[in-house]
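One protein chain omitted, others in place.
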Amino acid sequence: MTGADWGAAAPALCLLGAALLAVGVDLFLPRTRSWGLTEWIAYGGIVGAMGAAWGLGGGVAFDGALTVDALSRFVATAVLVATMLAGIVSADSLGPRRVLLPEYYALLLSSAAGMVLLVMSHDLITMFLSVEILSLALYVLCGITRTDPRSNESAMKYFVLGSFASGFLLYGMALIYGATGTVFLEGMAAKLGTATSATALAGVGLLVAGFAFKVGAAPFHMWVPDVYEGAPTPVTAFMSVAVKAAGFGALVRILLGGLPAQAEEWGPLVGALAALTMIVGNLGALTQTSVKRMLAYSSVAHTGYALIGLAAAGALAGRGAPEGPAAALFYVGVYTVMTLGAFLFLMFAGRPATPASPGRDAETYDDLNGLARRRPWAAAFMTILMVSLAGVPPTAGFFGKFTLFKSAVDADCAGLAVLGVIMSVVSAAYYLRVVVAMYMKDAPHETEEEAAAEPKPDPSAGLAVGVSAFLTLAFGLAPGWILETARAAANFLLR
Amino acid sequence: MADALKAVAADVLADPVFAVCALVAVGAAALMVTRRNPVYGALWLMQCFLAVAVIFLKLHAPFLAAIHVLVYTGAILVLFLFVIMLLNLQPRELGEEHSRPAKGLAIAVCGALALLLAASFLKAGPDGAPFRDVKPVTVTVGASRLPISADDWGGVEHVGSELFNRFIVPFEIVSVLIVVAIFGAVVLAKRKL
Amino acid sequence: MTVTNETMIALVPALPLAGFVVNGLWGRRLPRPASAVIGCAGPVLSFILALALFQASRHSLTPLTKVLWSWMAAGNFAIDVAFRVDALTAVMLLVVTGVGSVIHVYSIEYMKKDPGFARYFAYLNLFMFSMLVLVLADNLLVMFVGWEGVGLCSYLLIGFWFEDLKNADAGRKAFVVNRIGDYGFLLGILFLLAIFGTVGFREMESRAPEQSAALLAAPALLLFLGACGKSAQIPLHVWLPDAMAGPTPVSALIHAATMVTAGVYMIGRLWRVYASVPWVCDLIAVVAAVTALMAAITACAQTDIKKILAWSTISQLGFMFAGMASLQFQTGIFHVVTHAFFKALLFLGAGAVIHALHGEQDIRKMGGLWRDLRVIFVTFLIGAFALAGFPFTSGFFSKDAILTAVYERYFETGQMLWPLWVVLLGAALLTAFYSGRLIAVVFLVKPQESAEGHERELHRPGWLMLGPLAVLAFLALFGGFLHPGVDRFLQTMDWILPEGAGHEAAHLLNAGISVVIFLLGFGAAMILYGFRRDLVDKLLAGELARGFHSLAANKFYFDEVYRWTVVAWTKTLAAVLWFIVDRLLIDRLLVEGAGWIAYRSASALKRVHTGVVSLAAGAMAAGVASILGYLLFRFLSHA
Amino acid sequence: MTKYLLLSAMLFSIGAYGVLSRRNLLVVLMSVELMLNGVNVALVAFARFHQNLDGHVFVMMVMGVAAAEVGVGLALLIALFRNRRTVDAGDLTTLKG
Partner (left out) sequence: MLSDIHWLSILTFLPSVGAAGLLFARSEEAVRRISLGFALATGIVAAFLTGAFDPTAGASMQFPESVSWISAGGLDVRYSLGMDGIALSMVALTALLTPIVILASWRSVTDRVRGFHASLLLLESAMIGVFLARDLFLFYVFWEAMLVPMLLLIGVWGGPRRIYASVKFFLYTLAGSLLMLVAILAAYFQQAEPTFDIGRLTTLLPGLPQATQGLLFLAFAFAFAIKVPLFPFHTWLPDAHVEAPTAGSVVLAGVLLKMGTYGFLRFAIPFFPAAAVSFAPTMIALAVISIIFGALMCMVQSDIKKLIAYSSVSHLGFVVLGIFSFTEAGGQGAVLQMVNHGLSTGALFLLVGVIYDRTHRRGVDDFGGLAKGMPVYAAVFLIVTLSSIGLPGLNGFVGEFLVLKGTFDVHRMAAAAAALGVILGAVYMLRLYRDMFSGPVTAARNERLADLTGLERVALAPLVALIILLGFAPNLVLRRTGPAVEAALRNVTRSGPPEAFHDRR
């Protein structure tokens, strides 16, 4: 084991160590003390992982099984930020709902570790295992409120469809291995570059399908709304962004790092997926009555937008700078912030837990009626987030879409850009409903006393929403450095 | 493609062990997915796994064949049977089945999938020709250049040295995976909080 | 301190404007006498300045001009706010300020009980300002400012008593009909601007002969459309009778003496353009003659004293246009002058009568007033005589000049349009007839119907009303003798008279015919309405006669025709476009349709998402199969 | 060589059919195992073809994954059955649209 090996393993080790510690502490301390502690252990793990990801050396480690580069750092950062924000709000929200917090945090951290490993993995086996770690942990997280039938259903659906997709992913990896004779990404491109075989292509197709499932691209998206809706909101928030970030990281790594020679094949494929995903996601979100479900569909739609960047990269492969994947990664980054904030807002806007009741997250549009009066700041933040998701300046969502469409236009995929634009208008229709509900409708029959008697919402959720909104604005007004980071991440090959 | 298909057919006929095992595997699999009662399904699945294990042997993977039987039939299927018994499903709790048209659609989709995969194998190579058989050769493995003889190809020693050298990371990670699975199972199955 | 001509030019419109500002902004807080003094000071002072300017322009070889400031400049196109005074202007200035001042004074008493006293004077001053801008303008666009300004004041003053919707409607009608004319005027300006690159009168005058007649025809016609609107010629005359809804002095000032003659003035200003396109002038002559006759016929069948005078005005404006169209511009202009005298007099007289009768306007309820309202009777009689062309009254001279001009241009030359002269003679005959009818019915015989107003005490006018009547009566009676002087003065305009104009024989012939016509018309009216009332009924007994009478009484159904055609069509069009195109086609079908499509496809999609696991898996498998199929197809088509 | 791959494709597709056509979640889980098994055949065959053991290692890992998946899956199934008394995938339609 060299220093590089340790450096590469360190982020995952931090997370996993924290996970084990969280469970372990529970064994030795009374619950009243251990539960408070686990939260902080988790934060420690996340911060440690973040430090390790940025502080320790890079390069290929473990004979090419793991790699630490700008791409892995970028995605890991997004994942860890998501984990952190989701973690902050989880304790207060899930504790009262009789969730085993140590195990919850352990699974959350494990899942994050899986994601971090996924983007660092440099061979197919590690990649597959990482996918499975994050998936298995998420299956359980979805069903972690065991007494809630909807949570059960969500978990079961996710599990069945997830393992089904894993089958495809695995088959794709097998075929690529069959075509190249190696599972290591290093050298794979060289072997595939000379000539393309049908097996390799089938492998690419299956692989793309497998990751398309993970990121929720149509037609592999049908689990997304059901699972997101049924899962506990912090989990939904976490997986809606973190899985997507990790999935995109892996897609970028495998498509651009492993299969650049096949760009002519997967480029149009990804383009078609992007188009279908944008249409399905946006139209699906349009008729929802539940904001949570709407956000789920919207996450599908945003997958579609981000895929534009990859499609553009495919169309441009071999010529020009990797603006497409940079745009996709940038978008995933800002998407992480926006969507996380939006889901967390649902928790903040809901009825907080009291000793008498476990609380309830806001779910439907009507739940948000008149919120601007009760919680003006939260409403303002949510408005920023919604506007950003709709892609209106001066928010990060706008700049993200801008770079995506720019890459598409640059790659002569203006059609995708135009479709994206049309769908953005559709999306504005449902994002606006949130703003409309908060600002323009009145809460039903709430008297002064009721309003006064209402318990204070969880401040940590409010803080998380505020941070998200702030970052959304900041990334929109000063997107330069994060875009540069994304470009560096997309440039991982050139290093 | 027709030529390639003919060649495969000839190849299969020339190899009766494979032919029988393949037939058993596919037949058992087909029966597994069509049995209404999951107990029968599990048994047919076991049958299928056993046939596959034989095929592993034919592919010079004795170690894999062994643990395949151990893990799949010994662990996984037993777990299935445990759960089936635990749930103790009454016939009406087995649930309904999909309608015939739905199943027809499923057959169509999966048939298409199978055909497309098959086509890609028949046109496998870069030149569009199928894969050809290769004889095993002497290999060396690992950082320490541990030599392995051709006869031991795919044996315990061979697999083990690969596993602990080049694939140490996946090996460690799979342990993490299993820990996660344990956490998960515990969280989900714990009776009380 | 000497006051230069330029300053005076600027001051002429500025003084009434100042009056408007003062009365408009603070009028409600001023005592009435103050309002009245301020209101009258502007026109009177302007009149004095106009006299000075008149003198100055008589002694100046070139027009006096004053460029105030650059109004608008865009690219190579620039227009100044500039005034000019030449003979034509000077004459008009005197008429406008003179008659205007007189009417202002008259109004003091006429309006003294009205709550909107200050507002009235503000409007009146604004009118004076606009009219003076119109008259003084050195280019068409500045003229247009005045042109529309007087239209606005007309609108405001017709609707002065806005609490009665009828008045407001009359004002609105006036404005809108005028706008139709102004549409032509505006396009005419644009045409001239395109042709000459400028709309300055001097430049156009000097350059017009270089332009082809074909090119100038369109602007000439369009500008005449504007004149039709302002000067109430067919087909845009319909607003003027309704305009009588305003206070009577307003009718005298705006709808008789000054504003309605703006069209005539405009043609005088642009005489070079019109002189270049004879066929347009012929058309104007036809319109004018028909208008003169038709309006005269209508006037005979009206029973409202102001309406009669209004129709008479339309008719007389026809005469003026006929004079202009005969290219003897001085005749038209001189008729403008005399008409201003006698028609203002008639209106003010009518106003006094109405005032005396507490607002009664129906002549059938009047009668025998000569005994009680002697001064009014005498002045009114002078006015009527002038209108009817009693020899040596002002109207006699001016009308005679016009008839002569038409005679010379159309009858004598034996053109196809010779009947115009005859038509005008007919109109003159009818003019004499209805003038006589007015005198007979209103002043001489007993009323046909007794109205309750009669039992009341007559409202006797004071000197503020009688004074102006006297002044105007004097002018109406003797104004004709100004003819040679005005003619000579106007000759400085260098108007080119058509060949064969101005011989004495034609003059004498027409003068003789005029006298005969006056006698016939006035006499017939006296007999019919003064002594043999039964004959009127007998005459109207016939089916045909009754039909014709009702046609005339109903103003030849112009209003109705317009209402059922242009107005109705526009309204229907608007409604149809609104419901079908705007609401249905664009908003419903296209805009909401796009949303509808999105929502329909979205709900279709929603139905697909049944939440069944197998379905989701099936979609995935199908997706994978499609991907594989696509890739394989590409591979095979490549290989 | 190709025959193994064809067998793998057959097993994989049959497994996929099981997932699509069955509503009993136990059978669905077994079908997923069958799919993974089909992949295993291909991996072993490829390993043989390429004469390296990457495929064998992969298969071992897949076995681990399969075991873990089954463990978690069955745990979920039990949790679901406790709440809903059903193992019918067709009943999981509370969440839809």
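By letter and in written order, the chains are A, B, C and D; residue numbering begins at 1 in each of them.
Basically, contacts are C-beta pairs under 8 Å (C-beta built on N, C-alpha and C of every residue); 3 or more make two chains touch, one makes a residue touch a chain.
Computed from a prediction, not measured in an experiment: that's the story for all the values here.
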Checklist entry - If the full complex is used, which shown chains touch the chain that is missing here? => result A, C
Next on the checklist: Which candidate, C:10, C:34, C:56 or C:168, sits in contact with the chain we can't see?
Outcome noted: C:168
Checklist outcome for this item: Across C:505, C:545 or C:591, the one contacting the chain not displayed is C:591
Item to check | Sites on chain A contacted by the missing partner chain, in the whole complex | outcome: 321, 323, 326, 372-373, 376, 383, 387, 390-394, 398-399, 402-403, 405-406, 409-410, 414, 417-418, 421-422, 424-425, 428-429, 432, 435-436, 439-441, 478-481, 483-484, 487
Item to check | Footprint left on chain C by the chain that the document does not show | outcome: 24, 28, 69-77, 81, 141, 144-145, 147-149, 152, 155, 159, 162-165, 167-169, 172, 175-176, 179-180, 182-183, 186-187, 190-191, 193-195, 197, 210-212, 215, 570-571, 573-575, 577-578, 581-582, 586-587, 590-591, 595
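The working rule: only the chains that are shown with their structure count from here on.
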Checklist outcome for this item: Between B-C and A-C, more C-beta pairs in contact link A-C
Checklist entry - If you average the CA atoms of chain A and of chain C, how far apart do the two points sit, in angstrom? => result 77
Next on the checklist: Centroid of chain A to centroid of chain B, CA atoms only: how many Å?
Outcome noted: 31
Checklist entry - Where the centres are mean C-alpha positions, what is the separation of chain B from chain D, in Å? => result 9
Checklist outcome for this item: Touching two or more other chains in chain C are residues 606, 609, 611, 613-614, 617-618, 621-622, 624, 628, 632, 635-636
Checklist entry - Tell me, which residues of chain A touch at least two other chains? => result 125, 129, 132, 136, 139-140, 143, 146, 156-157, 160, 164, 175, 178, 196, 198, 201-202, 225-226, 287
Checklist entry - Can you list the residues on chain C that touch chain B in the complex? => result 614, 618, 621-622, 624-625, 628-629, 632, 635-636, 639
Item to check | In the complex with chain A, residue positions of chain C that touch it | outcome: 595, 598-599, 601-603, 605-606, 609, 611, 613, 615-617, 619-620, 622-624, 627-628, 630-632, 634-636, 638
Checklist outcome for this item: Touching chain A in the complex, chain D uses residues 5, 12, 15-16, 19, 25, 28-29, 32, 35-36, 38-39, 42-43, 45-46, 49-50, 52, 54-55, 57-58, 61-62, 65, 68-69, 72-73, 75-77, 79-80, 83-84, 89, 92, 94-97
